[in-house]
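I am attaching a structure below and will ask some questions about it afterwards.
Excluded from the complex is one protein chain; the other protein chains are retained at their positions.
Going in written order, the chains are labelled A and B, and every chain counts its residues from 1.
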Amino acid sequence: MRGKVAVVGAGMIPYGELFDKSFNDMVQQAYKACIKNVDKGFDTKDLKAAWFAQWSGGFIGAGTQSGGTLSSLIGNREIPVTRTENGCPTGGDAFRNGVLGVASGAYDVVLVLGAEKMRDKPSAESLNAVGAAGASLGIFPGWTLGGGGTVLQAMYATRQMFELGYTMEDYARVAVKNHKNGVACPYAHYRFEVSLEKVLASPIITWPLHLFDCCPQTDGAAAVILCRADLAKKYTDRPVYVMGTNTGHDYVNYWDKHNFIEMLSTVRAARGAFEMAKIKPADVDFGEIHDCFSNTELMDIEDIGFCRKGEAAKLLKEGKFARDGELPINPSGGLKAHGHPIAATGLGQICEVFWQLREEATGRQVKLKKGIGIQHNVGGPGFGTSVVNILSRSA
Amino acid sequence: MVQPAPASPFYWRLNPEVYRLIGVKCKDCGHITYPRYEICPACGGFNLEQFKLSKKGKVHTYCLNYAVPPGFEAPIVPVVVDLDGGGKYQGLITEVDKPEDVKVGDKVKMVLRKIDTQRGLNLYGYVFRLVEEG
Partner (left out) sequence: MAGIIGYGVYIPKFRLKQEDAAKAWGGWSAGEKAVCANDEDIITMAAEASQNAITHAGVDPSEIGAIYIGTCSSPYIEQNVTPILAETLGLGPETSMMDFCGSLNAGGMALQACLDAIAAKRIKCGIVIASEKRATTTASAGEAGFGCGAAAFVIGTKDTIVDIEGIYNYSTLFLDRWRAVTDNFVSDHFDIIFDREYGYEKHIAAATKGLMKNLGKKPEEFTQVVLQQPDARLPGIAAKAIGVKPDKMALGTIVSTLGDLGSASVFVGLAGVLDKAKAGDKVLAVTYGSGSSSAVSLAVGAGTAKGKKDVENLEKYIKRKQYIDYVTYLKFTGTIKRAPY
């Protein structure tokens, strides 16, 4: 994979509760932002194919989407477009498909765009719709067990406390870090700090998770342009290269899972991505990883291989994962503060990795050593799907 | 999303699993699961036999949900239970209303409760109840 595919442009709209933007508005604005971001300009006729990341379809009210939807919205019906869905990893996995499209030699220039409209319904309704989609929570298909998305991760959070000795304070510390990071990011949904006390005093949504342990319901859209690495200089002198890309899976049904302190979907996705990239976790400078809930970030850090199981909380407390720490995690604010417009999320994370690797992340730049960044999502029914993409500033 | 009513074959097909707890066990790798499968979700093998799940077990993990959909009263307590004799079962614990009431390792047993009502028809299934010692 090395030296085959490059990212030459990235754009997104600021995430938030975008009541005055329609789904179409968001798609078109993200597309325009992406094209504008290409250093040497971008002729849209160069596009050869596109992948459209869209999760909810008609679920939360955006209407059923297909590849043709994106095709019409960007005014280009000459290229093949596929809509992909893969749970919360929809965006990151759409990226993977775009990468494979270029790496295969079939398409030289590819657009990957993701968008999600979640706030056309009240957030409580949207949250429960997310939970319903993560179904198979019990013997009856579609039985949500009276829960939304929070139930899925809270089950892990409880067991992490029991087996690893994690506490609500450990979880709250993730929220504090990510909110602090979000303040400096112009695209973040929430740009205010929270203290440990504020997180722990916030209402319990799903024990053991507090309100501020949970990512918000967000509207957003993000896009990237991929190009054959050897043609990238037409668009930019500083492309970012794809080193590895992989999707991993685990059981969808909670009653098949072996434990609730690790997500094997992440473990498998990461392992395969590192193998493809021929690097180790220690080679990575920073990561944008899936903190849909605070406890999830701790689990993700361990599952990706950045430290041993049970160590992440201690290292977080010591400052290792802060933006100015040894291994910054979620400099953008993460899903917690930056937001989680499901299908857009992975692509928004890739935008951030792209800007960080080109040292354009004004006000929130992380220190680069090897110039390697990682993007990760995990989710879908039963958290059975994960995607990991590894990017670097050198080919 | 329109929900199928309990009269739908969607639910009728599950009667043996829901009421009689007939799951499957893989003869190749020993994995126990439900509902019926022809291919083992663990090893991909084709040799599965019927396995009757126990109604008793211990709490493996749980949470208490206070952000419940309409028609529900908070908290709802989802749980994953390690069943006696093998296998795990996911469901709810009934008659628990605060975090102090339940912890990992607590003994539970299945009781039949009303899960839902659609178009006037009730859907029944097992939920767990804490077993009081003594």
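Note that in this section a contact is a pair of C-beta atoms (placed from the backbone, for glycine too) under 8 Å apart; a residue touches a chain by one contact, two chains touch by 3 or more.
The shown structure was predicted, so the numbers you read here are calculated from the model rather than taken from an experiment.
Shown as candidates are A:G3, A:G41, A:G68 or A:P122; the residue that touches the absent chain is A:P122.
When the missing chain is restored to the complex, the residue among B:R13, B:K27 or B:K114 that touches it is B:K114. One chain of the complex is left out; on subunit B, the residues touching it are 15, 18-20, 70-71, 73, 94-95, 111-115, 120-122, 124, 127, 132.
Methods note: only the chains that are shown with their structure count from here on.
The touching residues of subunit B, counted against subunit A in their complex, run 1, 3, 10-11, 14, 17-18, 31, 33-35, 41-42, 60-69, 72, 75-76, 78, 80, 87-92, 99, 104, 115-116, 123, 125.
By the touch rule above, subunit A contacts subunit B in their complex via residues 59, 124, 127-128, 132, 137-148, 150-151, 154-159, 162, 203-209, 251, 253-257, 260.
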